[in-house]
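The complex appears here minus one protein chain, its other protein chains still in place.
Going by the order they are written in, the chains are A and B; count residues from 1 in each one.
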Amino acid sequence: MDLLRICGHTMLASIRGEMQYRASFVMSVLFGLLFQSVGFIFVAVVLTRFDAVAGWGLWEVALLYGIRLTAHGIWTLTVNQLYRFDRMVQDGTWDRYLIRPMPLWSQLMFTQFRTTPIGDFASGFVLLIVALVRVDIAWTPERVLFLPLAILGGALIDGAFQLGTAAFAFRFLDTLPLRIVFDDFQGRFASYPMTIFDRPLRNFLTWIVPMAFMAWIPSTVLLGRTAELPFPGWVAWLAPVIGVALMWLAVWIFRRESRQYQSAGH
Amino acid sequence: MIARQSFAERVLNPGLRDVFRMGVRRTYAFRMWLYLGILQVFFQLLLVKAVWKAVYGSDATVDGISSEMMLTYLTVVGIINFMIYPILADEIHERIEEGQVAVDMVRPIGFVRQMLALELGHSIGRWALLIVVVPGMLLLGSLTPPSPGTFLLFLLSFALAYVVGIEIWLLVGLSAFWLLNIGGMRSMVGLIGGFFAGSLIPLWFMPGPLRALAEWLPFQSIAYLPAAIYVGQATGNELWRALIVQGVWAVILGIAASRVWARAQNRLVVQGG
Partner (left out) sequence: MPIIHANHVIKDFTRTKAVEGRFSAVRTLFTREQETIRAVDGVSFSIDEGEIVGYLGPNGAGKSTTIKMLTGILVPSDGEITVAGIVPWEHREANAMNIGVVFGQRTQLWWALPLQESLRLIGRMYRMSEADYRRSMDQLTELLDMGPFLQTPVRQLSLGQRMRGDLAAAVLYRPPILFLDEPTVGLDIVAKERIRSFIEELNRERKTTVLLTTHDLEDVERLCKRIIIIDQGRVLFDGQATDLRQRFAPTRLVDVTVSGDGVARLDAVIRDLPDGVTVTAHDGMRASFELVPERIAVSELIGAIAAQVPIADLAVREPAMEGIIRQIYEAREVVR
């Protein structure tokens, strides 16, 4: 397909552009790795001293963490320009995207490459693989199919939040603090078995801001722990669907908000 | 004939007061980031509290530390992390990047002194929001007060922690005279420093080798030591040891900073601004 080939070229070009700054390329990847590691090291250290947290052992938490991180990595690797979307709106880059003969989503994805997400993804993937090896999972064909779908669903949930908050940039030019709040919140809370949270917080994260479906709920499916969920087990299998639904909602919000675009920057 | 300024006049140069005030104003100009910081401190407490509560489970005490003490520790560390958040490094980096540093250095007040005054202003501006932060943290956590004597020593420890914190970030900022982009270094120091300051895990729960490493690094002086004093984990000899460790780091880092600064000034002259 024409479009895909063009996208491939723009992506390659921007990768080559990034590699011009070789030192910071490596540093960015390393930094991504380190940043995510520290988060996990916290849990790892705690769980070497103590056996379990809310009945989850080290490798079970690692699985959860790995799923979330991989999902996050997949999203940030593919659509990695949203994080500075408000800057694009302010400095006129968005204007340029609007006058190019390419769909906006493809330009958001393929015209600028960031290297930090490589570190994000790499750390998540490694953690996931190691956890899968160490944890005892009763594999069934459904579970084997479920894992990649749940990860993709998680990526969509992550993306939906990012896209939804980025949409605010059309109305209020500076949304960076808001998006950092979201990102921060999600990074913190979505990587743990939510049974450690009080019921109100747990419900909030399941029904209102459905971060629970990113990693915790899919993990319970794989580990056969769906009993600790506040709803019947089969609902947990819908995690990928939730991802699609949320993304659809986010795209709708984004499209609507884009009509508010005032192109105030010059 | 050039009038010689007394030491007091040099330190309390009225110009410095203006820079200080600028620091305060700067904090409020970037209001959003301040609110963000407050939210992050709340989120952090919420999370670590939940993790540690789950870890403790039904045990009231682990290794002689009660869950109550643990919660207080986490709350205090959170508040300290909010209070000690220097923007010093970023300011210095920005001024070097934009070339402003050349102008700054020509002023009658020393560049570093200006930066310190700015940072102090920024800190005070932040601390004004303790009216919001402390009650919030109290709601989320606990702040079982120590004895008045201990509290005074805690304040002393906090003052030392502040000094050490400033010095570390001053050094990070000064590295901008050599490295073009300190962004990566800054993030690493923030991350590693935060971890070894005991923000997530108090040093007493760290496994042997990790704890040994933490005790050699200056970061424990920024948050862990004052918090340990507050919750009564460091008492008697340990308490004095903690204060001495902080004091020693304050001195070492201070000397390091002035040496680095001397070199930096040299470098600027060589490069021709």
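General observations
What we mean here is this: a contact is a pair of C-beta atoms (placed from the backbone, for glycine too) under 8 Å apart; a residue touches a chain by one contact, two chains touch by 3 or more.
Everything quoted here is computed from the prediction, not taken from an experiment.
Although one chain is omitted from the display, it touches the following shown chains in the full assembly: A. The omitted chain makes contact with just one of the residues A:98, A:129, A:144 or A:238: A:98. Where chain A meets the chain that is not shown, the touching residues are 2, 5-6, 9-10, 13-14, 16-18, 20-21, 91-92, 95-96, 98-103, 259, 261-263, 266.
The working rule: only the chains that are shown with their structure count from here on.
Computed centre separation for the pair chain A/chain B is 31 angstrom, with centres defined by C-alpha atoms.
Chain A contributes residues 24, 27-28, 31, 34-35, 38, 41-43, 45-46, 48-50, 53-54, 174, 177, 180-181, 184-185, 188-189, 192, 195-198, 201 to its touches with chain B in the complex. Residues 32-33, 35-36, 39-40, 43-44, 46-47, 50-55, 62, 181, 184, 187-188, 191-192, 195, 200-201, 205-207, 210 of chain B touch chain A in their complex.
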